[in-house]
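Mind having a look at this structure? Questions to follow.
Only one protein chain is missing; all other protein chains are in place.
Then we have chain A:
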Amino acid sequence: MEQLMADLKKQIIEQLNLQEVTPESIGNDEPLFKEGLGLDSIDALELIVLLQQHYNIRIANPEQGPEIFYSIRSMAEFIVAQQTAKA
């Protein structure tokens, strides 16, 4: 889980071209949207594509979005759950 969260931070920084942000500066439980990293709705679309590209996971129910993308940890937990279900 720790390695997955570290990977996610690097991938998010690259995909969203976050400047002056390092993986170390993103907290595992910090909110990604609004007050945390300050991401917005366009970034949400980028994160959906990120999950498809890197983890081959499609989000079937868009209403789950806020819950899945709340933090790095919630994203990692979602990925692990999906991979476990597939296995």
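Following the convention adopted for this analysis, a contact is a pair of C-beta atoms (placed from the backbone, for glycine too) under 8 Å apart; a residue touches a chain by one contact, two chains touch by 3 or more; residues count from 1.
Here is the rule we use: contacts and distances are computed from a predicted model.
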Which of "Sugar ABC transporter permease", "Xanthine dehydrogenase family protein molybdopterin-binding subunit", "NADH-quinone oxidoreductase subunit M" or "3-oxoacyl-(Acyl-carrier-protein) synthase" matches, in UniProt, the chain that is not displayed: "3-oxoacyl-(Acyl-carrier-protein) synthase"
In chain A, positions touching the absent partner: 15-20, 38, 42, 45-46, 49, 52-53
